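Here the complex is missing one protein chain, while the rest keep their positions.
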Amino acid sequence: MSDRGLAWLLLSPALLVLATLTVYPALWVLWLAFQYRIPVFGISRWAGLDHFAFLAEGTRFWNAAWVTGVFTVTSVALESALGLAIAVALRGQRGGRRTALALLLLAWALPSVVTAKMFEWLYHPAGGLVNFLLGDRAINWLGDPALALPSLILADVWRATPFVALLCYARLLTIPPDLYEAAEVDGAAGLQAFARITWPLVRPILLVTMLFRTLDAIRAFDIMFVLTGGGPAGSTESLTVYAYRALFQTLQIGLGSAIGVVVFALVMVVAAVYLRLIGRPERTA
Amino acid sequence: MRAGRRRDAVVLLALSLYAAPFFWQALTSVRPDAELLPLTRLLPSRLTWVHYDVVLRQSLMPRALINSLGIALLSTLLAIGLGALAAYALARLPVRGRGVILLAMVAATAFPQIATVSPLYLLMRALGLRDTWLALILANGSFALPLVIWLLTGFIREIPRALEEAAAVDGADRLAILRWVVLPLVAPGMASAALLAFLFSWNEFLFAYSFTATEASRTVPVALALFPGVFEVPWGDIAAASLLASLPPILIVVGFQRYLVRGLLAGALRE
Partner (left out) sequence: MAPRPARAAAAGLFLPLLLALSAGGCGERPGAGAPITLVFKHAKILGPADPMPGLLRRFEADHPGVRVQSEALTWSSDEQHQFYVINLEGGGPPFDVMMLDVIWVPEFARAGWILDLTSSVPPAERDAHFPTAIAPAMQDGRLWALPWFMNVGLLYYRADLLAKYGFGAPPETYEELIAQVRRIRAGERDPSLDGYLWQGKQYEGGMVNVLEALWANGARLLDEAGRPFPEAERARESLAFLRGLIESGVSPAWVTAADEELTRRPFGDGRAIFLRSWPYALDLFELPDSRVRGKVGVAPIPRLRHGPVGAASTGGAHLAVSARTRHRDLAVALARFLTSETAQRAMTEGAALRPSRPALYRDAGLIARDPSLPALHGLMLRGHPRPITPYYLMLSTTLQPEFSAVLVGRKSPARAMRDATAQVEHLLRSVTP
């Protein structure tokens, strides 16, 4: 068999699976977004742009977009800063590296539902560790509309920072120590060494991880759904939670798909923007 | 040297504090009910195994654990099996439109699950696969496939061509080269990709929540999210169930750390 023939033979199973379960649904959801589709009552007819018009005029949609935006920007910023700090702290680690990484990666590896339940318990007004450590004040972290989103962001930052930290740490390990020693000789140490040596070299990888984290944060669902369910009063209802509720609580497949398409478009736009920023000929040194 | 060791210890302590939420949950799982609400003391007066007993004997977690294990293993198998073959083709064989396909793979990893869940739900419903293992194996496997292909293509490319050329000179055909030269060498990479795929499937919630309805196919995250409580929420039992749900991830992080890290780095450092 020719090489070309073999290539297609080896590729086709994977492409078939992807075509059926990834590409086809991606196109189908676009189609559904233009339909009134409620399987429970057998409703299936053309809606045109009605769903999108409704979303654009509706406060619930813009509230969800706002929540998604605040959640994404804040989480990514915190994760990046904290992750980098942890990476720098780890960089000088000599002994116990495996243990250190294990402790760090644990947070990332846990199922998000486990993390959600964990933080729900930590934030519990009466039985939670947080209130206990703060001195028994009955703060309702997840029930107060002003506090719920920050609490949620904190939980997600805890979960995702290790990913950023790991990647930055790996990059830092490739920086030869001679560079730092030479800088010390030149009289630049600590913060200056960081600014002149570390930062330029770690910046590209940080951008890459920020891209991943941004895309993940926009798509985030599990923690939000299980920890707060979008409440209280929609203060933590992101676009994904709004879409899920439309889809499975009311089985409005058309409306839910429309919101899903918006998330889809958002993710693609953000990815494109980031890739242009990263894809410039600025290879990792 | 001593300063270095002290510094190491400080960092380890700090990271232990970072993982404290998990340790707290572990402590909660052995704390007696009476001391859960309200919380009056940090350490429990005694340890109890009653929560684990309830979870293992009276809840749906054991069945969910089996479901999760089976589905995760099989979807990983699916992703690695199809992915390895496809990756070899993309890495070593002439494929017209290779660049486009690889770009499509990258794009596919960014697909939001919330967008594809509704058509997949309708598809599973039409195929009668609701509440079956197969639905989740297909959904999880196909969702992990792009990443697996992307990773493995990179790993295969790292293998020196000389080895394959030498085998070709010896008279081996493409498939034999794949089987005897490439696969053994890319095995560590495959392990990394497999671990990531397994973790994804084990932790996956959205598809599982939407496609399952009974304990026939309910996975661990769904069982945990829907943990029943008649009057009040049974925090101790939930903590015990959470610990059980975390066993494979813990095992992977502690036991297979090297492969996991390699997989994560490869995924991010490849452009």
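Here the chain labels run A and B in written order, and each chain numbers its own residues starting at 1.
Convention: contacts are C-beta pairs under 8 Å (C-beta built on N, C-alpha and C of every residue); 3 or more make two chains touch, one makes a residue touch a chain.
Keep in mind the model is a prediction, meaning the values are calculated, not measured.
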Identified contact with the non-displayed chain, of A:Lys117, A:Arg171, A:Arg213 or A:Arg245: A:Arg245
Residue among A:Pro13, A:Gly95 or A:Gly143 that touches the chain left out of view: A:Gly143
Contacting the left-out chain in the complete assembly, out of A:Pro39, A:Gly92 or A:Pro176: A:Pro39
Residue among A:Gly5, A:Gly58 or A:Pro200 touching the omitted chain: A:Gly58
Residues of chain A in contact with the chain not shown: 36, 38-43, 45, 47, 50, 54, 57-60, 140, 143, 145, 230-235, 237, 245, 248-252, 254-255
For chain B, the residues touching the chain missing from this view: 124-125, 128, 130-131, 210, 213-214, 216, 226, 228-232
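As a convention for this text, only the chains that are shown with their structure count from here on.
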Between chain A and chain B, centroid-to-centroid distance (C-alpha), Å: 16
Parts of chain A lying in touch with chain B, wherever the complex brings them together: 3-4, 6-8, 10-11, 13-15, 17-18, 20-22, 24-26, 28-29, 32, 39, 86, 89-90, 92-96, 98-107, 109-119, 121-122, 124, 126-129, 131-132, 158, 163, 166-167, 170, 205, 208-209, 212, 215, 218-219, 221-222, 225-226, 239-240, 243-244, 247-248, 253, 256-257, 259-261, 263-264, 267-268, 271, 278-279, 284
Of all residues in chain B, those that touch chain A in their complex: 4-5, 7-9, 11-12, 14-16, 18-19, 21-22, 24-25, 28, 36-39, 42, 78, 82-83, 85-86, 88-90, 93-96, 101, 107-108, 110-123, 125, 138-139, 141-143, 145-146, 149, 174-175, 199, 202-203, 205-206, 210, 220-222, 224-225, 235, 238-239, 242, 245-246, 249-250, 252-254, 257, 260-261, 264-265, 268-269, 271
